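The other protein chains are all here in position, but one chain of the complex has been omitted.
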Amino acid sequence: MRGADYVIKRTAFAVITVFVAVTINFALFRLAPGSAISNLSRVPHATQELREALKREFGLDKSKGAQYAIYLKQLAHGNLGVSFENQQPVSHNLWEALKNTLPMVLLGTVFAIVFGTLTGVIAAWRRGTALEGATVTTALGFYSMPTHWLGLMLVILFTGVLPTGGMANDFLINPSFWTHLKDVLSHMVLPSLTLGLVLYGEYTLIVRSAMLETLGEDYILTARAKGLKPWAIVRKHALRNAMLPIATLVALSLGYIVAGAILIETVFSWPGIGRAVYDAVLQRDYPMLQGAFLLLTISVVFFNLVADLLYFKLDPRITT
Amino acid sequence: MSVVLNEPGFLVDPEPVRSRGGFVWQTIRRRPSATIGIVLLSLVIVGALLAPWVAPYGLHTRVGPVFGHPSWSHPLGLDDGGIDMLTLLMWGARISLVVGFAATLVSMLIGGTIGVLAGYFGGKTDVVLMRITDYFLVIPDVPLMIVVAAIWGPSLFHIVIVIGILLWTSTARVIRAQVKSVRERVYVKRARSLGAGHTRIVLRHVLPQVAPLLIANTVLTIAVAIFDETALSFLGLGDPSRISLGKVIENAFQRAAISSGAWWAIVPPGALVAVIILSCSLVGGALEDALNPRLRVAHLSARTFRLRPLVGRGAESL
Partner (left out) sequence: MKKRWLSALILGMAALAVVAFASTAGGSSSKSGGTFRVGSSSGIDSLNPYVAFNQDAYSTFQYIYPILVQYDRTNVRFAPFFAKSWKASNGGKTWTFKTVANAKWSDGKPLTAADAAWTINTDIKYQTGGAANVAGLIAHIIRAEAPNPTTLIVHYKQAAGNVLGQFQQFFILPKHIWSKHTGHKGADLKTFPNSAPIVGSGPFKLVKYQKNEIALFQRNDSYWGTKPQVDTFGLRMFSNDDAMISALKAHEIDAIETVPATAIKTLKNAGFTISNVPGLDQTDFIFNSNPKKKKHRELLNLKLKEAFAHSIDRAQIIQVVFLGTAQPASSIVPAPTGSWHNPSLKPETFDLGLANKLLDKLGYKRGSGGIRVANGHKMVYDVIAPTDVHSIPRTFQIIQADFKKIGVQLRQKALDSSAAFDLMSGPNGKYLNFDLAMWDWTSLIDPDFMLSVVTCAQYGGWSDTGYCNKRYDRMYAQQQLTPDQNKRRAIVWKMQKYLYDQRPYIWLANDNAVSAVSSKWDGFTNTPQGPFNELSILSLTSVHQK
């Protein structure tokens, strides 16, 4: 029973947070100086009628309150509206951008989880050795580099070896499946690696300290006294317990990664969600911005909720 | 948002404040990494402070061709305006540090206030303030910074404010937890029963206890703020009249420095940012470790490594 209460409470909080976010996002964009109308009506010989027509078309002639009501009503029907800029449904534009961002981000994240966990565990286990020193130094180094700068360094290093811009060589005419796969992957290497290395730094440090805490616990000492093999201790006891904070952290970070991919997308000319948001800002494309923020907010809230519930499942002692 | 893996509020030992400070200092001295961090950070700060006197050339003086090669008189070459890179680095570090400190101050003020209020009063105040904190936690921060900087105009002031406004959540949560635990201490309870006002209790008893952790948090926040400024500048949203390290990178990137072979216009400024962030992390991490007995075993604790904006915040939940 207590479990169900907990789940309901958490979910309710998540829904409230999303609603607050929707409202604040709406206000944020409507208060901004610079309007979509002055942008869009700037065509040669634009007339006052055109500006009025555009205002009506976008519903900007109504009061802010009425605009908000209309927006909520649309949302309730699952309609994110129509982009001011290219007149296509916002959901369509968002999906176009998101489907480019996701594979690159996933590859980088998987890289970071696998190698971050590995080196984190090794560093904790080989505490006090030169190996730990090297691992921690490397991780801290990657953690400290500005993301876009790391990307640029990879560009400088790998120009001519790997593609440094775009998602694929779009000019391969009717490539075989393998050629196409090879091409796509080769374009994905550098952007994913940039993301992966930054995350790698973070994950290594986190896994290491989570492991260190666990390794200090009494039951580990007991296991050790019982003469269990070191690797068995790590695998059976320490890692399992350390997985708790690790899994939570990974879930938490996933929601933000997508939002933050814009720096990498800029460096590698990747046509993803970050660039879509950036363009929408310049165009004052409110429906697009609201849609993007809603999507990103929901994904963050969702992964937070997942983290909460995950944590609850793994450690039922938690009450709030 | 609400996962609290281990509330960092368990100051077990009710030691007097003063000796705690000494203890912090000792811990830092004992850790080589913290010493390295302090030395590096001091070097950067001194170089930045002295820029007006020791920078080899003028910040706006064209001393050679666009993207001039490194030479004896210009060891780091020239940028896309023919300006000496070494000079730019010194002045750039100045602006980056100013943004870092100012934005952190803003976030400390907001986060500290909200954390103290929520933790001290608890109940409804706590719930409301923490929901607000939740919102700021889930809002996609890089896109939001872009929106604000683009729409309100990229001035240094706006950048400081927007970064400050987005960074306070971690401070608020850490402080709140700390205050909660302090509030239950015997001497605070006693003070309350003796009729001391809220303001007095907070100022006299709670704040001094919380201060060391606030300092640790500050150092870490500075790193994130500098990172944020660099990112915003890279996206063309930096203040064009203030040359920060991020702006130096952006200027070079905008003029296709890599294709022109001018690596010297991009590598050093980014490396310097990395050094600043690294040293802040080392110092802040050591401080936090020292203040958190349970983590003393694990130098460089998980909590220290708050997720960066690229990846998100949320590490305060750890």
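In this document, chain identifiers A and B correspond to the written order of the chains, with residue numbering beginning at 1 in each.
Just so it is clear, a contact is a pair of C-beta atoms (placed from the backbone, for glycine too) under 8 Å apart; a residue touches a chain by one contact, two chains touch by 3 or more.
Quantities reported herein were computed from a predicted structural model and do not represent experimental measurements.
Peer 1: Give the residue, chosen from B:V44, B:L245 or B:I258, that touches the chain omitted from the document.
Peer 2: B:I258
Peer 1: Thinking of the whole complex, not just what is shown, which of B:D80, B:D141, B:D228 or B:E288 touches the missing chain?
Peer 2: Of these options, the touching residue for the absent chain is B:D80.
Peer 1: Going by the contact rule already stated, which one of A:V7, A:L228 or A:L282 would touch the omitted chain in the full complex?
Peer 2: Of the candidates A:V7, A:L228 or A:L282, A:L282 is in touch with the missing chain.
Peer 1: Suppose we count only contacts with the excluded chain; which residues of chain A make the list?
Peer 2: Residues 33-35, 38-39, 41-51, 53-54, 57, 82, 85-88, 96, 155, 159-160, 163-167, 169-171, 173, 265-271, 275, 281-284 of chain A touch the chain that is not shown.
Peer 1: Of the residues in chain B, which ones touch the absent chain?
Peer 2: Per the touch rule, chain B residues meeting the hidden chain are 60, 62, 66-67, 80-82, 150-155, 236-237, 239-241, 251, 253-262.
Heads up, the rule we're going with is that only the chains that are shown with their structure count from here on.
Peer 1: Which whole number of Å gives the spacing of the CA centres of chain A and chain B?
Peer 2: Using C-alpha averages as centres, the distance is 22 Å.
Peer 1: Chain B touches which residues of chain A in the complex?
Peer 2: Residues in contact with chain B: 10, 13, 16-17, 20-21, 24-25, 28-29, 32-34, 136, 140-141, 143-150, 152-153, 155-156, 159, 198-199, 202, 205-206, 208-210, 212-213, 216, 244-245, 248-249, 252-253, 255-257, 259-260, 262-263, 266, 274, 277-278, 281-282, 289, 292-293, 296-297, 300-301, 304, 307-308, 311, 320.
Peer 1: Which of the residues in chain B end up touching chain A in this complex?
Peer 2: Within the complex, chain B contacts chain A at residues 1-5, 131, 134-135, 137-144, 146-147, 150-152, 223, 227, 230-231, 234-235, 246, 249, 253, 258, 263, 266-267, 269-270, 273-275, 277-278, 281-282, 294-295, 297-298, 300-302, 304-305, 307-315, 317-318.
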